[in-house]
Each structure stands twice: as structure tokens, then as C-alpha cells.
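Every protein chain of the complex appears in place save one, which is left out.
To keep things simple, chains are lettered A and B as they appear, and every chain counts its residues starting from 1.
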Amino acid sequence: MSENSPNNYKPKKQGRIFTIPGQVVSLVVLVTPLLVALYMSFTDWSPTRSSLAEASFMGLENYKELLVYDNRFLQAVGRTALLAVICLSLEFVLGLGLATLFLRTFRGQRILFSAFLTPMMVLPVVVGYTFWMLFQSNGPVNQVLALLGISSVEWFRSSTLAFIAVVITEVWHWTPLFFLILLSGLNAVPENPIRAAVILGASPRQVFWKVVFPALRPVIIVAFVIRAMEVIKIFDEVFLLTRGGPGSSTETISLYIYKLAFNDFQLAYGAAAAFLVLAGSLLMIHLLMIPVRDQLLDNRG
Amino acid sequence: MIELIDLTKEYPGSSQAAVDKVNLFIEKGETMALLGPSGCGKTSTLNMIVGLEKPTSGDIRVNGQSIVNVPVEKRGIGLVFQDYAVFTSMTVRQNLAFGLEVRKTPKDIVKREVERTAEFIGLGNKLEAKARSLSGSELQRVAIGRTLVTQPSILLLDEPLSNLEPEARLSMRQELRRLRQELGLTIIYVTHDQVEALSLADRLAIMNFGRLIEVERTAVMLERPSAIQVAQFLGNPPMNILQGYYREGEADGGGGLFFRQGKVDFKLPTKRPPDEVKLGGNQFYYLGVRPEDLRLTEGPDYFVQGVVTGLERRGFDCVANITVDDLEIKALFVEPVPAWGETVSLSAPADKFFLYDRRGQLLTVGLPGN
Partner (left out) sequence: MLNRPLSLAQIPLIVIGLVLCLFPIFWLVMTAIKPPIDWNASPAIWIPSEPTLINFRTLFNPDAIRAYGVGGVSQAATRAVMGSILASISATFLAVGLGLISAIGLSRYSRTNWATPLIILSGRMFPPAAIAVPFVIIFSLTNLMDTYPGLIAVYTAVTLPFSTWMLKSFVDDLPREMEEAAMLDGKSRLMAHLTVTVPLIRGGIFSTTMLVFILNWSEYMFAQVLSNTELATIPVQLAKYVTATAGTLYGVQAALAVLAMAPLIVGGYFIQGHLARGLTFGAIKK
């Protein structure tokens, strides 16, 4: 992309020294472990049997096993994708609705803005624990449902309900992010094209879909990419809320890999799963971001 | 045809009205330029006419009918923004079609009208181009075309040329003249650039601090600016305005009429005081003379003598600052141009002086002959 890079003069060699410390740290503490993991994913190593050096090299066996035979993995992938689609749609709609309300002016707007961002600040572990309390059979959620005539729902004993509980938790936690991103996007939409559309006779709905939405599209994509990344990694909330249960009905990719590695000690197999997930998400994100990559790179805005 | 009656706009939290009791009548087919410094209320006036803002009080009438309560899209008034406000994510065709499509016009009519308009604005071959790839003047054409498609009876232009390159400005001015002639539109044109206003408008309305200072035909306004605010606004550089009083010279000093500001006597090219003024130190007046009417002179009958303390060459001509005592006046020279630091004498013909009273209202133009 260097054509539209802000670096319009030649980088000076002696300045490169600034990037070295960061690169060294990344190399030692991030790249090395990743390379170890990558090598591991081609072996049959398990710490309960032997050391890594003695493990036998098996080529792509682990990957083949995962993609062809491991239904639990494929289900976890599908479940994570489903979770992502449902959560992101809900978060987008709610966040956009809230952001549109905040385009209006009203008293106490600044304080309410901060209040609506609060959930995002809470630690995932705390969110998981709090919603675990809320969804207890004698918890406040069921109390409210009882008022509506629905009695004693056992949230964590049914696959569907447990999944719904995870969705509600995620949506509560991360709708503020969509709200924040979409509101800054909406505030950056230039006003005159909107005025022009109104004068030309467009209804508020037409103004939104024909003028505001196209201007907002890059921001929406960025929001989706960032949240998609987080959902792929989702662990803490689900771990505290359902531990992936009942059965494996709320087990996401991260939970499955965690269980493989730290409960079953199938480290090599878990690493292979992780690299598959990484490759998949990189591809997806790359495709999604093509339309906005210039914006992301051109940091002068 | 379009009439503003005591039109007033006040914004909450501001003590001064943005638009203060403006009365203006614009004929059908006329081009009216609203001229004034930024923040003078021009844009608020436009916004109220088009319907983006509601007047605090007063009325706007089109063909005798009040339109204050008519919704924006039913007013039949088009507005072209300073920054064009073209829909950048759309093609030229989609931009032009916008006003028709949102009104659910049949597809074949949209296609016909869009293509006709595209030809008219000279973008017939760029219909499928993305708006973001267009140049400034092309965007301007799209913005105008997009409005024309909806066949407004009145077209409002908000600083239409100020975002354009100088060459594009010239050709766009010609374009706007052609548009006016071919379509017979009523145009209200907001600008802070007097060249634009003078070259396009039939009449000028000069605004400042929310008030209308003067409305007059362009030619008349140049010949007889009725108030010093108007005089100071037109011309580049604007008219020199002196403030002081008239006195007759001493008999031994050659006699004649002088205008005195501070410690400086300006010798006027007449012997006889004009009928409109009284002589003496307690009679305060303004006197105007345009920089381009001042010329170098050799003889003893100069208007003023001073030192050249500044020269700004502007291509064909040169603006000079002439300092006399603590006063500075501007003169415009073509050739010859005096040197910096040189002492020069300047004079102006008697009919080129503008006489204003103490309130800044025009008394007369020209001094009486000898």
C-alpha cells in the first residue's frame, strides 16, 4: 500500500534501531513459542508420555484428524460461528439503535454515554460470574420471568437455554463496543450530503440507507472484524458461566482447545487445532477488510 | 416572486440575531447575490429559504404564498452546497437520479431526465464514473445537475465557487451565466467574493451583522455606493475612506479647499466647497476615493504627498501603500510604478470623490467644478 503511505521520504537506516527492542521481545516471547507450537502440531507429542524431542513426526496427521474425523472440533467451530453470527447481529442492531438515539441531544447525555460504556470495562471473568448468579434457578432473571408467567427455568440444564444464556452475556458485555464505534462513525458522517438528500425529497429512512449507511460501511466492517476476533477467542465468560456444558453444548473453539491441552494433555493435537483456527480467521478477516484496508493503514485519516 | 419579510433568526444562547429583520424582494428570473463577510447571516438566510432552519419570526413568500410551514421537499427550491455534498459512494448517474428516485418517479422518465441533465452540465460521458473520482468542478456540476433534475423554480447557491481552483472558477462562472440564461431560473447566490458577485448578479444585497445594508443593481452600487460600509466592501483594494472636516486654505498658501484628517491636509481639486457640506472643525464627514482613481502627478496641485512604504505586485497592476504622517492610503498603479521609499504626489479627478455625512450615508459623488 506504500503508495498512499504517509512515509513520503526514504526511511533512514539509523532510525531502524528504534524497532529493534520490540522485534527482539516479540521474537523471543511470541514468535518462538508459536514456532514451537507449529512444530508440535506436526507431532504426536503428549507430556504424559515423552519429551517433545522424542515425539515422532507425523506430518499433517493431526490436521487430517481434526478436519475429517473430529466431530467435536467441527461442532465447536460451527457453534463458535453460530455464536458469532447471532451475537454480532444482535450487538450491531442494538448498538446502532443506541447510537442513533445518542445523535439526538438531551440532558445528561455525557453521563449516560459513560454509563452505556460500562459493561465493556468489566473483566470477562467477572461478567461470567455475575451472569452465572443472574441465571441461577432462584436468581433475579427467573424472578422477572415468573412475573411474566414463566416459572422456574433451568438455564444451565438445557443445551438451548445455556446457549441463549451465553448469547445474552456476550451481547450485554460487548454491545457497548458497537455503540461506541458506530456512534463515532455516525458523528463523522458529513452533514451536508444528508441535508442535500433531505432537500431533494428523501424520507428519513431513505436518507439513512442511501446516504448515511454507505458512509458508515467501513466503520461497520471494522466493528465486525474486531468483534469476530474476540468471539473466536471467547473463553473466560463461557468458562465461568457454563464450562461448555451441559455436555459440550456451549463448547466454543477456545474451550475445546483448552480442554484438549490442559485437561487431556493432547498438546500437539490442540496446537494443530489452534493453527487451523488461526488460518481460518486470518483468511476471513483479510477478505472482510479488503474494502477498508486503506482506511486502516492510512493512519492520517 | 420571492419575498423575505422581516425575516429573523435567533439562536439560543446568542444575544445578537444571526439574521435581523431582513426584507428582500427578488424578481422572477433575477440573480441576486448575497454578499458579506463570513458570519454575517448569509448562510442562515439561505437555510431558512430552503427550509433547513425555521425562522424565529418573519415570513418567506414565493409567488405571494408563505412557505414557512411547507416541508423542505415540497418547496421547489434547490440548494447547492459550498462543499458540493455530492454522494461520494454513488456514481454520477445515481447522484443525478437521486431526487427523482426518492419521489418514486417511473424508471424511463428518470433515465431520460438524468441523461438530458448530464448532457446539459457536460458530464454526458461520465455518467457511470464514481463521484469520488471526479475533480472539483465536475463535482460542482454534479451538485448543480442533481438539483436541476428536480426542476426547482428557485436555485440557491452557497459559495459555489470558493472551493474551486482559479481556472475552474472562471469557466464555472461562464457555466452559471449560461445556466441562468437557458433556464430562466431565479438564483440566489451567497458569496463573500465580490468579483463573483459583480460578474454574475443582477442585483447585490450586502449583509453585515445579520442586517441588510443595501440592495441595489450591481452597476449602480459600483457608481454610487450609498454607505461607507458598502464602499469599503467593493473594490480590491477597497476605497480609501478619510474621516475629518473640510476647511478653506489660507490665502497665502494658495487658497482652495482642504479635507483635514488629524494633522494632514488633503488638497481637493476645487476652490468651492460642495453645497452639501459645512466647513469647520466641528463638522465631521467621511470622504472616499478609490485606489485606482489616484494617479501620480508632478505639479503643485496634488491631493496628497507621501512616502511609498509598501508595494504589492499583482501581475498587471501594483498596490502601493502611501504613508503621510501617521495615515496610510492605498493607490493602484499600472505603469509607471514608483519605487519603495520614494516620495510621491497623488491626485484624483474631481468627479471621483465620494462624499459621506457623519453617519456614513452618501451625500454626493464628485466635487463641484471650479
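Some observations on this one:
Heads up, the rule we're going with is that a contact is a pair of C-beta atoms (placed from the backbone, for glycine too) under 8 Å apart; a residue touches a chain by one contact, two chains touch by 3 or more.
None of the values given here were measured: they were computed from a predicted structure.
Remark: the absent chain touches shown chains A in the intact complex.
Contact with the chain not shown here comes from a single listed residue; of A:42, A:131 or A:155, that residue is A:131.
Checked against the full complex, the one of A:89, A:114 or A:203 touching the unshown chain is A:114. When the omitted chain is restored, the residue from A:185, A:201 or A:244 that touches it is A:185.
Residues 1-2, 5-7, 11-12, 14-23, 25-26, 28-30, 32-34, 36-37, 40, 47, 52, 97-98, 101, 103-106, 112-127, 129-134, 136, 138-140, 143, 172, 176-177, 180-181, 184-188, 191, 194-195, 198, 218-219, 222-223, 226, 229, 232-233, 235-236, 239-240, 253-254, 257-258, 261-262, 267, 270-271, 273-275, 277-278, 281-282, 285-286, 292-293, 295-297, 299-301 are the ones on chain A that touch the missing chain.
Simple rule for what comes next: only the chains that are shown with their structure count from here on.
Averaged Cα coordinates give chain A a centre that lies 57 Å from the centre of chain B. On chain A, the positions that touch chain B within their shared complex are 190, 192-193, 195-203, 206, 210-211, 214-215, 217. Residues 50-52, 72-73, 77-79, 81, 83, 85-90, 98-99, 102-103, 143, 146-147, 150 of chain B are the ones that touch chain A when the two sit in their complex.
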